[in-house]
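Here the complex is missing a single protein chain, while all its other protein chains stay put.
When the chains are written out, they are named A and B in that same order, and each has its own residue count from 1.
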Amino acid sequence: MSFNFNDDNLEKIELLKSKYPKVQALSLPLLWMAQYQDGFISLEAIQEIAKICETPMMEIYKVSTFYSMFNLQKLGKYHIQLCKTLSCKLCNKDDVLKSIQNELNIQVGESTSDGLFTLSQVECLGSCGTSPVMQLNETYYENLTPISIVEILKALK
Amino acid sequence: MSLVTVNIDDKSYEAKENSLLIDLLILHDIKVPYFCYHESLGADGNCRMCMVEIEGKKRPQIACDTFVSDGMSIQTASEKISSVRKRILELELINHPVDCPICDQAGECKLQDYYMDFGLYDSNIDMKEKVHNKKHIALGSSVILDRERCVLCTRCVRFTSNITKSGELGVINRGDKACISTVPGMKLDNPYAMNVVDLCPVGALTSKEFRFAQRVWFLKSTPSICHGCSTGCNIFIDHNQEKYKEDKIYRIRPRKNREVNGDFICDYGRLSYKNLQENRQQELLNKSNVISYEDALLELNSKISGSKNIVILVDANLYNEDIAAISNFSQKIGAKLVCPTECYFDDSFGDDWLKSDYKCANLQAIKNYKIDSLFSSDQQIDLLINFNHPSFSKFSSKQSVEFSTHKGSSAELVLAIPAYSEYSGTTINDANIEQYSQKAITTDVATISEYLSDLSKVAL
Partner (left out) sequence: MIILEDKKIVSSKFHIENSHTLSVAKEHGTYSSIERLFTLSSEEIIAIIKESHLRGKGGGGAPAGNKWALMPLGELKPSFLAVNCDESEPGTFKDREIISKDPHLLIEGIICTCFAIKSHTAYIYVRGEYKEFSNILQSAIDEAYEAGYLGENIFNKGYKLDVIVHRGAGAYICGEKSALLESLEGKRGHPRVKPHQQECEWYFDNPTLVNNVETIASVPFIVKNGADAYKEFGTSSSPGTLLFAMSGHVNKPGVYESEFGICMMDYINHYGGGIKNGKKLKAIIPGGASTKILTADEVGLAKLDYETMKALGSSLGTGGMIVMDEDTNMVEALKNLLEFYHHESCGQCTPCREGTGWVDTIMQNLLDGVARGEDIEKILEISKTMNGQTICVFAPAVSDVIDGFITKFRSEFESYVREDLT
């Protein structure tokens, strides 16, 4: 197996190279790009990125494991990332979590058997004024209640 | 750079202005604990162990990030510092398995040393609460990683990133899940990889070759010079004679020499001890029959007296003292002294760091004695006397004598000689530095000088 950026991305990479003083700075943008292209980041993608960034593969691999949003494994189609930090906790995110677990019958860290949903709890999403909040893939859902979350999930099924 | 005076624990020391405080402490043997700092790798500041108190600073400072200035006043053992060190050491140890009884590093482990020096507290954490991690990971190049014992000083990572620039190792993950790793499916694989074992201050990186072989406190370390190539890296030969057994080499380690090899050696040199004790010639043979030392000398003498055209081959690994004796000897008997050096040359071995293209330790002496290094014979040789030169079999002669460290000689008369680890002498490396190797292992076998001196007595 090998990984190649698609033509669209290759064009973007050329543009990105002109925006930074050194090509090593592209590691985060390229990891994002690979994750969008494949849904996760494979070792082959890491190898390709290392080539473009002119750096040993380890440099990219260790970066990919540092940031919590990079997925080195495939996830469900919908990645539920419920914020668990203090403001959300004070505003009853635990009830929302229970509601999700009941609705999908999975625990935190698990995916539904149909591969549709993966449930994670994440640290502060920076949306404390509208807590509880979750990020579904890249979209914020704010002011959640145990009832509204079920409606959101039902609509996705 | 000008010299300044600093005060450490109420004593005055001179130091170069703006030099690193930790280097000064190490130079003067002032006890300071550290894991991440290493003279060859520089400061990183991650272990936070080398805390000292500096007059005028509110908080303790790390010595590896403190630059010396005139009049600086430093306390390394105040109550405040002792307590800080103790508490940071406790944090280093909270997730450590404390499996010293089965750890190869025991006896040369900085965690153990510092615990005895600065720790000595009662453990506050249950074994079951520790963060457990993988314990036996083969990284490649005979290096085994135990992640539970690792203190994440990143010396190994900095070695592969900054020194070998091969970049195999890195810290992955975050927080207390951070650990040393290779890229999945990839190996630690470079000609200097095993240096990470010496660099590791704890038992996280150990050598597969040395694992469970010997407790370090039984080992004797003898300073010597690696004979793997003409760089002349300074080494320690670590050996031990167990009861009723032969004295045995268990490992070779680099010995610091700023002018030659710094703190490192290559893996080829490191593992060359195996060849020093395998397949060794121990006996004196005449046409495959074991003979006595006296008979051997008589036989050698008679061969010399009966031959006209004598060629002496000399190995470019022998000590200067041997080469001098052989040179004298060859003049005396009117022999031609040669050392074809082509067989040592291997440009696939050499690199731009420690490994040279010539795999012999004393090439410079061959040059100094102006010994013929291009010899190829078209004349009939009556007697060929070889002093352990590897190309012996390439030459034909009516009669042959071989002084040999290893078995397998085809000569009529075979005389066992010691390997370099078994007697003392000097070699000259390719930078023209003369270096001394001490005798590490005791053997009954006579040295070349002894043979030649005794031979002269027989010849009289």
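Here, contacts are C-beta pairs under 8 Å (C-beta built on N, C-alpha and C of every residue); 3 or more make two chains touch, one makes a residue touch a chain.
The shown structure was predicted, so the numbers you read here are calculated from the model rather than taken from an experiment.
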**Request:** Over the full complex, note down every shown chain the hidden chain is touching.
**Result:** A, B
**Message:** Among B:I94, B:A138, B:V290 or B:A431, exactly one should touch the missing chain; which is it?
**Reply:** B:I94
**Residue of B:D70, B:D176, B:E246 or B:E294 touching the missing chain in the full complex** = B:D176
**Prompt:** Hey, which subunit B residues sit against the chain that's not shown?
**Reply:** 43, 45-49, 51, 59-60, 65, 67, 84, 87-88, 90-92, 94-95, 124-125, 129, 131, 151-152, 171, 173-178
**Prompt:** Which subunit A residues would touch the chain omitted from the figure, given the whole complex?
**Reply:** 19-22, 24-29, 31-32, 53, 55, 59, 62-63, 66-70, 84-87, 89-91, 122-131, 135, 138-140
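Heads up, the rule we're going with is that only the chains that are shown with their structure count from here on.
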**Item:** Averaged-CA centre spacing for the pair subunit B and subunit A, given as whole angstrom
**Value:** 49
**Request:** Would you mind writing out the residues of subunit A in touch with subunit B in their complex?
**Result:** 43, 46, 55-59, 61-62, 65-66, 68
**Request:** Going by the contact rule at the top, pick out the subunit B residues touching subunit A in the complex.
**Result:** 161, 166-174, 181-186
